[in-house]
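For this depiction, one protein chain was excluded, whereas all remaining protein chains were kept in their positions.
Here is chain A:
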Amino acid sequence: MATHEHMPVGGRLVTAPFIFLFVIVFAAAVILTQRFVFGLGGVTHLSDGYPWGIWIAIDLIIGTALGCGGLVVALLVYIVNQGEYHPLARAALMTSLFGYTMGAIAVMIDLGRWWLGYNIMLPWLWNTNSVLLETALCIFLYIIVLIVEFGPTFFERLGFKESRRRLHRVMFVFTALGVLLPMMHQSSMGTVVILLGYKLSPLWQSQLLTVNFLFTAFTMGFAIVAFESTLSSVALKRPFETRLLSRLCYIMMWVLIIFLGIRFIDLLRLGAWPLAFRMDVQAISFWVEYLSGIAAIALLWQERNRMHPRYIFLGASAMLLNGFMYRLNCYLIGYDPGHGWTYYPSTGEIIVTLGIFAIQIMLYLVFVKQLPVLHAVRKA
C-alpha cells in the first residue's frame, strides 16, 4: 500500500552528476552575461525572420508543458477525487514549480527590452486583446499558486505545524487556481500561433491549436510524472511506483489517442495531409511527432506492458517526444516567414537551454534529498 507520508531521501548532495550539471549551468551563466552585454544578436541566431528561437519554443513553450505534472495530478487527486495518486502529488507540484519558474526566467532573458519588463505588471498598459498578455499573467499567478501549494512541504521540514494547518484551511482555493491557471495558460499558447496565419504550415495551423495545446499539456504532464518517477526510482535506488503509474499510463494513453484522433481529422478537414508526404524538413518533423505518439500508444496498449517499468518509461518518453515535437513544430519548424529566412540555434542558445533544464534537475535533487517530497518507502 502507498502511504501519504513523505520523507526526505537524504544522501550526499555533491555527486558526480551534480557537478556535471553545475558545469552546464555555469557555462549558461557565462553566455547570459554576454547576452546582456552585447544584446541578443551577440549570442543568438535570432533574426527579423525568426524573432523567437529555442529560448521561447523549448525553454518556455515546452518547458512549461513539462511543468504540467502538477496540473494533471492535482486534477486527478483533488478534482476527480482519485486520492490514490496523492503520493505523486508533491514531486509533481515541485517539478511544475521548477518548470514554470524557469520558463518565466527564460522569457525575461529573451525580452529584448528587459529593463522595461515591469510594464507587463502595469494594468493601465494592458492590452486585453493580447493573448500573450494573458499567458504572461497566468504564468506569474500560477508560480505564486505553486509556491503556496508547495508550502506544506517547507512547513513540514521546518516543523511549523500551525502554519501548515492554517494553510490547509485555504488550500482548496489554491488547488482550484492551480488547475485553472495552467489550463488557461497552456491553451492560450496555442492561440498565440494562430495569429501567425499563413506563416505556419497547414500541418499545424488550425483553429484547434487552442485545444491541441491543452491536450499536449495533459499528455506531457502525465508523461513527465511517469518519466520522472521511473527515472528517480532508478537514480535514487527506490522501489518503482509501478501500480500507480500503470493506472496513470492507461489514462494518459487514452488522452493521447483522442489527441492523435483529433489531429488526424483536423488535417483531413484542412486538406493538409498531402503536405506530410512532401518529405521536406516540415514533413519529416511532422512524422517524428505523429509516429512517436503512435509508438507511445503501441508501447502502452497492453496491460502487461503497463505493469512493467521499462515500458512505462519508454511509453512516457515517446509521449514526451510527441508533445515536444508538436510544440517545436508549431513555434519553429512549421513556421516559415519566407523571403529566404532560416534559423538554427547558436551554440550559446543551446547551452542556455541546456542550463535551464540542468538547473531544474539540480533543484530536483536538492529538494528530494532535503525536503519531504517523495513518499516514504516502508521498510520491509
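Basically, a residue touches a chain if its C-beta (ideal position, glycine included) is under 8 Å from a C-beta of that chain, and two chains touch if they have at least 3 such contacts; residues count from 1.
Here is the rule we use: contacts and distances are computed from a predicted model.
Trainee: Looking at what's absent rather than what's present, what does UniProt name the missing chain, "Xanthine dehydrogenase family protein molybdopterin-binding subunit", "Acyl carrier protein", "Multicomponent Na+:H+ antiporter subunit C" or "Hydrogenase 2 4Fe-4S ferredoxin-type component"?
Mentor: "Hydrogenase 2 4Fe-4S ferredoxin-type component"
Trainee: Going by the contact rule already stated, which one of A:Glu134, A:Glu228, A:Glu241 or A:Glu289 would touch the omitted chain in the full complex?
Mentor: Result: among the candidates, A:Glu134 touches the missing chain.
Trainee: Just name the one of A:Gln82, A:Thr242 or A:Asn305 that touches the chain not displayed here.
Mentor: The single option touching the absent chain is A:Gln82.
Trainee: Spell out the interface residues on chain A facing the chain that's missing from view.
Mentor: Residues touching the hidden chain, for chain A, are 1-5, 36-42, 44, 46-49, 51-52, 76-84, 86, 107, 110-117, 119-120, 122, 125-127, 129-134, 136, 156, 161, 164-165, 168, 171-173, 175-177, 179-180, 184, 187-188, 191-192, 194-199, 207-208, 210-211, 247, 250-251, 254-255, 258-259, 261-262, 265-266, 269-270, 337-339, 376, 378.
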